[in-house]
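Encoded as structure tokens, the structure appears first; notes follow it.
Below is a slice of the complex: some chains, not all, each in place.
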């Protein structure tokens, strides 16, 4: 069954790396998001320079998929602007829709491919991206 | 011709099992089509689980079926997307939802414009809103033939108007509302438009985009689908602006003893476990209906309605309610008989195997306009045929002989 596909070593390792976990001292923007399904909660804090992320931290109380997605962001997001973050979220959504580009921009995203078969879990992976977008939005408005 | 009433009738198990029944009470409830029955049964046997909460396969299948039903409804209505489709318990529940959620934003001095042709379900909720919030109700008058009199629209749809709520077609006269001028008048003052489509969807696809309205309500059971389900369609931005109505599971973001946040539409408006299997049945019915040869079917029901109206016209003491021109109306035919009470007529007709309804049809303000307490109504859909009309006319003659 597909549940086994879901929990490959790479996704466990990614989640357990908890890259980027923590708090920033004085973020330019922060946001928090809940999963209405399971009560999971993700908080993202960013510092921006000219619209680009220069520092990021997150607190993620969630399932492995959610934590893995947050860790991928923690590992790779520095340097990105809002448009790139939106594009990356789009890549994940396409992956789930079965319309993914050959190679994802971040190698880590590939490990979410098996989630495609589990619609109820898509939100787990997308939540950190949505919260990040909201945090950047807040920073850009501030 | 690709359409045959006899063949169509074959898709309705109750009618197939009751060949002698002349079912002419379709405006009250349509018979269940086999597409809907099969969809409900196979859903219950294959995919029954609660929706939008579970992660196991059965739950994901239930989710997929339920969300697919939203897509099917959206396709039937030509809506922008499935997220504009809110499942409710029926038209009445849908209109009450709006009367509360939209009504929350209204205050004394604001106006809601209705017509005197409304079904109680698009009348009483607004009276109750008037009680709650002190808004004023304005009632569009009717022409002698029961159609809305739109000649003085500017007097009724004023700057204070926040919502125009009218029926797409009368459940008594069959008169189809000319929505374009109403929508234009509402737009001109920034008001929203709700259309009660309870009598419209079963007579062919509806295009909410072309109509240009904001909200559209209808019931499954009148559209050959299960009881217990209905729809409130709302334009995305119109739904997004509304607070929730009912509270409970599924419509929340987060709940604490202090405050609670709301889910986005459509779930914001679907508190609790929705009518899952019934929504699946409704989606299947609409998909099936969408594929039917409507041009032929309209020709068929118009021919029958004409035959019925011609047959009625020669009966002594018969008064016909509603416009005569079949292009302005649906095949819903109501009339009174001098000296014969509708219930007595219906009772005699029942003895002829003819199922029609007598009474006020939940439209007492309309009845008051016509100056009658009740009427007999025969409402036709494509499975009806010449034999149904013939039996009705013969039965009426018998009633006149017995009771006249």
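Labels for the chains are A and B, by order of writing; each one numbers its residues from 1.
Keep this in mind: a residue touches a chain if its C-beta (ideal position, glycine included) is under 8 Å from a C-beta of that chain, and two chains touch if they have at least 3 such contacts.
Because the structure is predicted, anything quoted here is derived from the model rather than measured.
Enquirer: Counting the whole structure file, what are the per-label copy numbers?
Expert: Tallying all copies in the file yields the formula A x2, B x2.
In this text, only the chains that are shown with their structure count from here on.
Enquirer: Taking each chain's centre as the mean position of its Cα atoms, how many Å separate chain A from chain B?
Expert: Whole-Å distance between the two chain centres: 45.
Enquirer: Tell me, which parts of chain B touch chain A in their complex?
Expert: 52-55, 59-60, 63-64, 252-254, 261, 263, 267
Enquirer: With touch defined as at the start, can you tell me which chain A residues reach chain B in the complex?
Expert: Residues 34, 36-37, 39, 118-121 of chain A touch chain B in their complex.
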